[in-house]
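Worksheet for the structure shown next.
Only one protein chain is missing from this complex, and each of the others stays in its spot.
For chain A:
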Amino acid sequence: MNDSPTLADFGQDVWWLVLIKIVGVFALLVVMTLFAIVFERKVVARMQQRSGPNRVGPRGYLQSLADGLKLAFKEDIMPALADRPVYFLAPVIATIPAFLAFSVIPLGPEVSILGQRTPLQLIDAPIGVLVVLACSAMGVYGIVLGGWASGSTYPLLGSLRSAAQMVSYEIAMGLSIVAVFLYAGTMSTSGIVAAQAGDNRLDFFGLQFDGPSWYAVLLPVSFIIYVIAVVGETNRAPFDLPEAESELVGGFHTEYSSLKFALFFLAEYVNMVTVSALAATLFLGGWRAPWPISIWDGANSGWWPLLWFLLKVVAALFVFIWLRGTLPRLRYDQFMRFGWKVLVPTALVWILAVATMRTVSREADLSSGEVAVYVGLPIAAVVLAVLLVASRKSNEPTRIAAVAAAAGSTNPTEPEVLPPVRTGGARHRPAQRSGPARAEGGFPVPPMDLVVPPSPRLASKEPVAAGAPVASGRRRPSPTPRKDSDDA
């Protein structure tokens, strides 16, 4: 039974079926957004040992609805210096491509809807994946214009950052997908899912078995580059520099409020869902069941694949949230250097390697899976090992310093790097040691014989010795009777 739709199966639907699919995709994206927001808050809360939202609805799962209502009822502010038409258009431009991109994502095989056989995908085209790239290219405009039209400094800086960031990470993202095109031999999303259908029979010294057919396994470098690039592309932590709140207030959306802000918010989460879905489609076998489930014959037909697909998307979303909960934000120049000097060259070399492997497999008459497993995986392992060694090498001084410091050295590095810095260009600032006492030349450490000075808020004047319980900030009733300023 072959449920895999091909390009010829698209464009045959009756109009009401197309309408149902459009509404279905829209509803799916909105529900996924609401889910992703509450999921993110809960997961990050668990990572930080909090309980997260737990008031609205069962176990707090309706929090997103409450947030949405709150946003809608907020005051809609139009800044005095705003460029009105562009300020109004920017959130719309950000949102529409985000939704549009999902139209080419295959959600499942051919199913029967109201008696009609149809693929569970709105539309496919020979250029399927390019539609997603085009939509993400258009999404940049929303952010750039929103920042510019606000007529304010921080949004402008945020939008400048995002323009440079999204364009450069889009290049890495596009290059990471090229290897998938080379392997699948097509750019249509349904074709790429069909190409990962698992006809990768391996003969390992007489042992016959089905090898992995997901491109995440066959093309690991592409997958890693894609994952990194889309985090930059969707402005998510640790690459959320356009809206770095510690540097730019809110970044490009600082001046936005109410529903316009909600649209930006929606666009960010829809983009996250879309790139997760694209990751599932291109690298994780699309709607096809993962290995233990795929033993069951019915796993890849009917409506079940929709479930596998959504599980893969949620897993990808979890990685986004995990990154946000774990990693600190990069500095902007480091981030751009990483994109241009690491991701793009790696992707180019990898494409060269994949193209070579393709040619070898054609000449030597091997299946592409065999080449990937016997040649690609060792090469990937070597590359990763080299990267590991290189990174250890480049961090060597810091590592040695850290080891020395841990061993008790107070001044692990060269004694003087710079002449003493004049603290404060202040005329009135006397040079004084107000910071904690430091070991000679080392980092500031609290003195070992720490005596906590008496709190001026407390009547008791005896210094609290080290080790004794330090008084909490709470005011406790004074042991001595209050003398009410009779000796003033």
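In the analysis below, a contact is a pair of C-beta atoms (placed from the backbone, for glycine too) under 8 Å apart; a residue touches a chain by one contact, two chains touch by 3 or more; residues count from 1.
Everything below uses one rule, namely that contacts and distances are computed from a predicted model.
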{"item": "Missing subunit (named according to UniProt) among the choices \"NADH-quinone oxidoreductase subunit J\", \"Na+/H+ antiporter subunit C\", \"Aspartyl/glutamyl-tRNA(Asn/Gln) amidotransferase subunit B\" or \"Succinate--CoA ligase [ADP-forming] subunit beta\"", "value": "\"NADH-quinone oxidoreductase subunit J\""}
{"item": "Which residue of A:V56, A:I113 or A:M138 touches the chain not shown here", "value": "A:M138"}
{"item": "Identified contact with the non-displayed chain, of A:M47, A:A164 or A:A315", "value": "A:A164"}
{"item": "Hidden partner interface residues of chain A, rising order", "value": "81, 83, 85-86, 125-127, 130-131, 133-134, 136-138, 140-141, 144-145, 148, 151, 156, 159-160, 163-164, 167, 170, 174, 187, 331, 398, 411, 413, 415-421, 423-435, 441, 443-444, 453, 455-459, 475, 477-478, 482-485, 487-488"}
